[in-house]
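Up next, subunit A:
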Amino acid sequence: MIIETLLAVTGLAALVTFLVPDEYAGRAAAVFSVLPLLGSLLLWARFNGAGNALVDGDVAFESAAPWMTLGGYKVQWFVGLDGVSLPLVVLTTVLTTLAIISAWSAIDERQSQFYALILFMETTLLGVFTALDFLLWFVFWEAVLVPMYFLIGVWGGPRRKYAAIKFFVYTNIASLAMFIAFVALVLAAPVETFSLPAVAAALRGEQIAGFLGLTPDLLRTVAFVAMFVGFGVKVPIVPFHTWLPDAHVEAPSPVSVLLAGVLLKMGTYALLRYNFTMLPETAAALAVPIAAVAVVSVLYGAMLALAQEDLKRIVAYSSVSSMGYVILGLIAYTLYGVGGATFQMVAHGLISGLMFMSVGVIYHATHTRMVGDMSGMADRMPVTTGILVAGAFGYMGLPLMAGFAGEFFVFVGSFGSTTLPFAPIFTAVAMFGIVVVAGYLLLAMQKTLFGPFRLDTDYEVHGAPLRDTAPLAVLLLCIVALGVAPDLFFGMIKDAVGPILQGGGL
Partner candidate 1 sequence: MTSRPRSKIGSHLLPGLAAVALFAVITAAVLTSSFGSTQGFPADANIVASVGRAMFGIPGADVTGESFLVAFILIALALDAALDGSLLLAKREEDGSTVTLLADGGRRLFGRDDADEEGED
Partner candidate 2 sequence: MAVPPSYYLLLSAALFCIGVAGVLTRRNALLFLMSIELMLNAANVNFVYFSQFWGNVTGQTFSLFVIALAAAEVAIGIGIILVLYRNFDGVDVTEATTMRW
Partner candidate 3 sequence: MAAFDFAPLIVLLPFTSFFVAVAAAIWRPNILPKGGALPGIAATAGSLLVSLWVAVEVLGGGRTAETVYVWSTGVGDAPELVFSLLLDPLSALMLLIVSLVATLVHVFSLGYMNDEDETGLPRYYAGLGLFTASMLGFVVAGNLLMAFIFFELVGLCSYLLIGFWFREAGPPSAAKKAFLVTRFGDYFFLVGVAGVFATFGSAAFAGPESFPAVAEAALTGEASVRTFGFGTQTWFSVLGFLILGGVVGKSAQYPLHTWLPDAMEGPTPVSALIHAATMVAAGVYLIARIYGFYALLPTVLAAIALVGGFTALFAATMGLVKREIKQVLAYSTISQYGYMMLGLGAGGYVAATFHLMTHAFFKALLFLGAGSVIIAMHHNEDMWDMGGLRKRMPVTYVTFLAGSLALAGIVPFAGFWSKDEVLYEALVHGLGGSPILLAAYGMGLVAVLFTGFYTFRMVLLTFHGDPRTELARNPHGVGWNVKAPLVVLGVLATTAGFLNMVPVHELLGFPPEYLHDWLAHDGGRSAFAGLTSEHYGELLHDWAGYSTVELSAILPGLVSLGLALLGAGGAYALYAGDDPEEHTEKLGAAKTVLYNNYYQDEYQVWLTDSVVKPLSRTMDTFDQGVVDGTVNTVSSVSLFSGRRLRRIQTGVVSNYAVLLTLGLTALVLVVGVLGGWFA
């Protein structure tokens, strides 16, 4: 029952924050968001799940209740946690609380609605990571878009309408493709329910029937590709990434913290849960194109970031690059590959959250994000600069920080993978990304942070107040903690990822 209470509490908090007058909304929202945070930590403490929820592992905090029957198919309220979803739940609650605190100085109009929408989005995000029934999961999946649309559309930057609409329509069309594909699979599979473990068992197990004239294998491939594209837009994978920079640049910084920190992970989490768990043979058959897409995402995203002038666009494109590593890890199908990919999701969530927050603090002080407009921030904002430099190095994969742990596991895992042909070449080429990442981050830092102080938008710049730097410091501590002791999350991830591995390699 804990998960239901967690969702209910967060939803209730959203409603109540809606009614709180504007000037107290920030404080109230922060207090309310502590509840789900404590809830998720409690879940973490008493986590007793084992194995993968979809492949006959025993699900922690599992609870199911009949909801409706849809044309002979049983649809349930079925929620539960396993080693893959728990870290993401903790990541969501931590990032939301910190984003709310960092929003105190960033948002100064219609605060109550802003915080209500953030808390509502947190509810739907928690729903996405805990739902184990397809339709229930899809409801939460779509429900996330609504608050995010308003958050970007109302409080965003100059081109916010364009960005919000593009984000919404792009993701919605993708979800449509994915929905059709999965329902086709369910209809073809000998199963009368939408519950993911049952469907997974059916798809992994016996032969599924043909559907709409497609032979079973062709159906699996078409469904796999459709779902891959559907989730790929969310991840984002290279050809479908163009909504991300616009959404990030126009979104206020607390919102882009959540957008980069958690929403991108919905895509990769779904890929892991649907594509790579339920259709392993098809994934192995399509290994080379997927790995190619991953490597292109890494290098293409990094090269684009090199050409940007806006700090937020740089961090946005580097999210594209980091997510490429996750895809590479997933397709490797080795313990360190898939486990590392899941860990990289959490690590990237924290690090990109930190980067966006610190860029937001600098923007709040200087009112510009253009690399060319300012230099020598270290002179005036030493603490923020220090944390931004630490975050940037975290991004580059500096050891003893979460980024390195994630990337190193993926590299070791995918280098020796046997399911992926030419695995060493793909990995070696993808690893070149760490040089390009170092290149553009150092370049941007040198232009904006170091050198003599100069600011084109002549605002009076002084050190950021404690309430801005405190969330940054907390995030940095989390990143270092995960970097030094990855087994905090990596232990349960390895346990959950074990059953779905394929082929040899470590």
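Points worth noting:
By our rule, a residue touches a chain if its C-beta (ideal position, glycine included) is under 8 Å from a C-beta of that chain, and two chains touch if they have at least 3 such contacts; residues count from 1.
Selection rule, in plain terms: all candidates are chains of the complex that A comes from, given by their letters.
All values derive from a computational prediction rather than experimental measurement.
What touches subunit A in this complex, out of the candidates 1, 2 or 3, is 3. The touching residues of subunit A, counted against candidate 3 in their complex, run 166, 169-170, 238-239, 241-243, 300, 303-304, 306-308, 334-336, 376, 378-379, 383, 386, 393, 396-400, 404-405, 408-409, 411-412, 415-416, 424, 427-428, 431-432, 434-435, 438-439, 442-443, 445-446, 449-453, 485-487, 490-491, 494-495, 498, 504-506.
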